[in-house]
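With one protein chain held back, the other chains of the complex are shown just where they sit.
In this document, chain identifiers A and B correspond to the written order of the chains, with residue numbering beginning at 1 in each.
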Amino acid sequence: MEVEMPNELAEKIFMISGQNVYACYQCGKCSAGCPFTDYMDLLPNVVIHKIQLRDERVLEAKTPWICAACFTCSTRCPRNLDISKIMEALRQITLRKGIDRIKLKKLEKIEELPTIALVAASRKLTG
Amino acid sequence: MKKMRKIMYYPGCTIKTYGQRYEKTAIAVAKALGFELIELPRWNCCGVVYGLSEDSVFHHIAPTRNLIRAQEFSRELGTNDLTTLCSMCYHVLKRVNDYLRSNPEALEKLNKFMDDEEDYEGGINVVHYLTILRDDIGFDKISEKVRRRLNGAKVACYYGCMLVKPRETGIDDPEDPLIMDELMESLGAEAIDYPFKTECCGAYHIVSDKEIVKKRAVKIIKAALDRGAEIIATTCPLCHYNLEKGMEMAGKELRRKVLLVYFTELLAFALGLDDSLEKNVLKELKRLIGGEK
Partner (left out) sequence: MRMSQAKTTVKQPKMKMVTIYVMGKKYEVPEGLTILKALEYVGYRLIRGVGCRAGFCGACATVYRFKDDYKLYTGLACQTTVKDGMYLVMIPFVPAKKPVYDIEKLKPDASTVISIFPELTRCVACNTCTKSCPQEIQVMDAVQEILRGNLEKAAHMVFDCIACGICSMRCPAEIVHYHVFQLVRRLYGKYIAKKSKHLEDKLKALEEGAFKEELDKLVTAGPSVWKRLYESREIEK
């Protein structure tokens, strides 16, 4: 699908996630339902707004890394936007540069963690 | 003698290590209800999280390879149904399967890359164990086979995210799923309604941000406790671990502890399959619910 994006950041997000951030009309339902907003610096809907406005500081926000990909936002969005895919795209932009979010070798008490947790963390937080 | 229906079974890495009690009870319960879980002879880690990048099929390789294994095995076993216990394995396998069925380009790319395997043709059906219990066996039939009614024990069913979200992949309604609740009721338990039954446990944050998991666990468990829950039933080893670890870290923040079990353990207890249960779990269940069969 050919979609022309007004800004490069939105275009990059579209290429990776297939989601058009301009579909968002800032209803805030995603942020209202997100279980992790207490630990985020920017609310999910604010992150989308910043992409719309081409504010590249959004790439430095904590929010995409606090997102646990629980799909609550995607299930509730009235515009059928998959916000979890947008968060993944933001993570991928950094990870694909070779910058990992966690250092696997520096984790504490790793022998106590079940495999499922480690594999999930490797997938989401390392490139 | 009625032949037992055979279903292909994908265990996942964690079931074989941390979640052995989940598998043991699930296999025993299946046998008692007339179907057999036949483990795939060869499988690999599913990858746990579904690859959310639309421009890359890299993270779909692992789950697709498992679907190919199921395809190979399906010819031997004579069934296309693949079941699994772990919510995350279920989510990944089902979602990738659906994606490949509707995206021939991606399927072709993966088949080309995996030139060491036969082509995946999209014929496998991924079905969660709970769906088999509800649709193929029927909760009524299960109720008839109960030898130890759960005496109105207050069970809070914790679904977590991956089993019911997104709508297209989930086995029940993402906002108010009832499949596990109905199963518990058919066993004679009282399914507690509480607001956070599908709220995320914190998932992989247990690796690098344990505090988040602690807070999530406290919120979920407190809501269940406030409504009288004595037992929390889970379907995912990660949820189980996170709630367990969260409860441990919370300490006195929670006014009392709650018994965490996999839903198959409650089933095994109700059906009188004591041999499949771990000794301390059996002991705790007897203490809370009563021991008579």
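The rule we apply is simple: a residue touches a chain if its C-beta (ideal position, glycine included) is under 8 Å from a C-beta of that chain, and two chains touch if they have at least 3 such contacts.
All figures in this text were calculated on a predicted structure; none of them were measured in a lab.
*Asks:* Thinking of the whole complex, not just what is shown, which of A:Glu4, A:Glu60 or A:Glu111 touches the missing chain?
*Replies:* Residue touching the chain left out of view: A:Glu111.
*Asks:* In the whole complex, what residues of chain A lie against the chain that is missing from view?
*Replies:* 104-105, 107, 110-113, 115, 118-119, 121-123, 126
*Asks:* Could I get the residues of chain B that touch the absent chain, sorted low to high?
*Replies:* With respect to the unshown chain, the touching residues of chain B are 13, 16-17, 42-45, 47, 58-59, 61-62, 65, 113-114, 116.
One rule holds in what follows: only the chains that are shown with their structure count from here on.
*Asks:* Averaged over CA atoms, how far is the centre of chain A from the centre of chain B? Could you give it in whole Å?
*Replies:* Chain centres of chain A and chain B, defined by C-alpha means, are spaced 26 Å apart.
*Asks:* Using the touch definition up top, name the residues of chain A that touch chain B in the complex.
*Replies:* 15-18, 35-36, 38-39, 66, 68-72, 74-75, 82, 84-85, 88-89, 92, 101-102, 107, 113-121, 123-125
*Asks:* Which stretch or stretches of chain B touch chain A in the complex?
*Replies:* Residue list for chain B touching chain A: 12-14, 17-19, 45, 47-49, 51-55, 59, 86, 88, 161, 165-167, 174-175, 198-200, 202-209, 212, 215-216, 237-238, 241.
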